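For reference, the structure is listed below as structure tokens.
The complex appears here without one of its protein chains, the remainder shown in place.
So, chain A:
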Amino acid sequence: MEALVNQLPIGLSIGAVLLLVALGLTFTFGQMGVINMAHGEFIMAGAYTAFLLQDLLLALPAAFLVAGLMGLILERAAIRHFYGRPLDTLLLTWGVSLVLQQLARDLFGAPNVQVAAPPWLTGAIGILPYNRLFILALAVAGVVAVWAYLGHTRQGRRTQAVVQNRQLAATSGIDTGRVDMLTFFIGSGLAGVAGVALTLIGPVGPALGTYYIVDAFLVVVAGGLGQLRGAVLAAAGLGLLNSYAEFWSDASLAKVIVFAAVIAFLQVRPQGMFVLRSRALT
């Protein structure tokens, strides 16, 4: 019973990491239907930004800008020519991700590097260290910011309009190209922020993003495309499931259990927890 309670905060903190990583994806994958395999490399770029600056609070906005600009360039240069061909985008962005990984290896070297955690993050409340709490707080802040942006700003509402019906939004005078650009900028920027957060719990290496990207996609699939509340619930759920599965079986079986759980969940809700209702057929 005690173990059951102890696993809870661990699970939630895994969930928070997943949520931070998946938050950017709810933008690019969820809103625009673009499977960006280079998202993991934007996370890596954010982490290396933190490594270069070695200052957590400065790194957060800097990483947002760096990763966001990388996303913006990728969208303008390549992805915008691929709208409506999601599977091709997946392969294209994977090519980009390979190049970026090798670039990181050439720039920073193949071995992992460390980012020193600021002194005010050492310590713990109970079994939860401050750095995990910081990530949890960052995830909450990220969700609130995204929610506020989408629901309560002019540009955010335009984004929602484009998601719901691109043609109609364009006819109503919304510059959809601009919306796409901005959405991609924010989504990629959030990946950068997630990268900074990841430096608090582990070393930074060229393959950092690849460890998280698959799980993050599962979060978006289970939560429902472009659904903020779905992403939050799915991240928490998958995080908890991961920690309990690891506790009861072992780390290697946990991933298989999580995968089976997602498949089982899709039997009940094939389109994820929350679905954007539409009358479109496919």
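Couple of notes before you dig in:
What we mean here is this: contacts are C-beta pairs under 8 Å (C-beta built on N, C-alpha and C of every residue); 3 or more make two chains touch, one makes a residue touch a chain; residues count from 1.
Note that in this section contacts and distances are computed from a predicted model.
The complex appears with one chain absent; UniProt names that chain "Urea ABC transporter permease subunit UrtC" among the candidates "Sulfite reductase", "Urea ABC transporter permease subunit UrtC", "NADH-quinone oxidoreductase subunit K" or "Nitrogenase molybdenum-iron protein alpha/beta subunit". The residue touching the chain not shown here, chosen from A:L8, A:L58, A:I73 or A:L91, is A:L91.
For the chain left out of this panel, the touching residue among A:V179, A:V221, A:A235 or A:M273 is A:V221.
In the full complex, the hidden chain is touched by chain A at residues 29, 33, 35, 78, 81-82, 85-88, 90-92, 94-99, 101-102, 105-106, 210, 214-215, 217-218, 221, 250-253, 255-256, 258-259, 262-263, 266-267, 270, 281-282.
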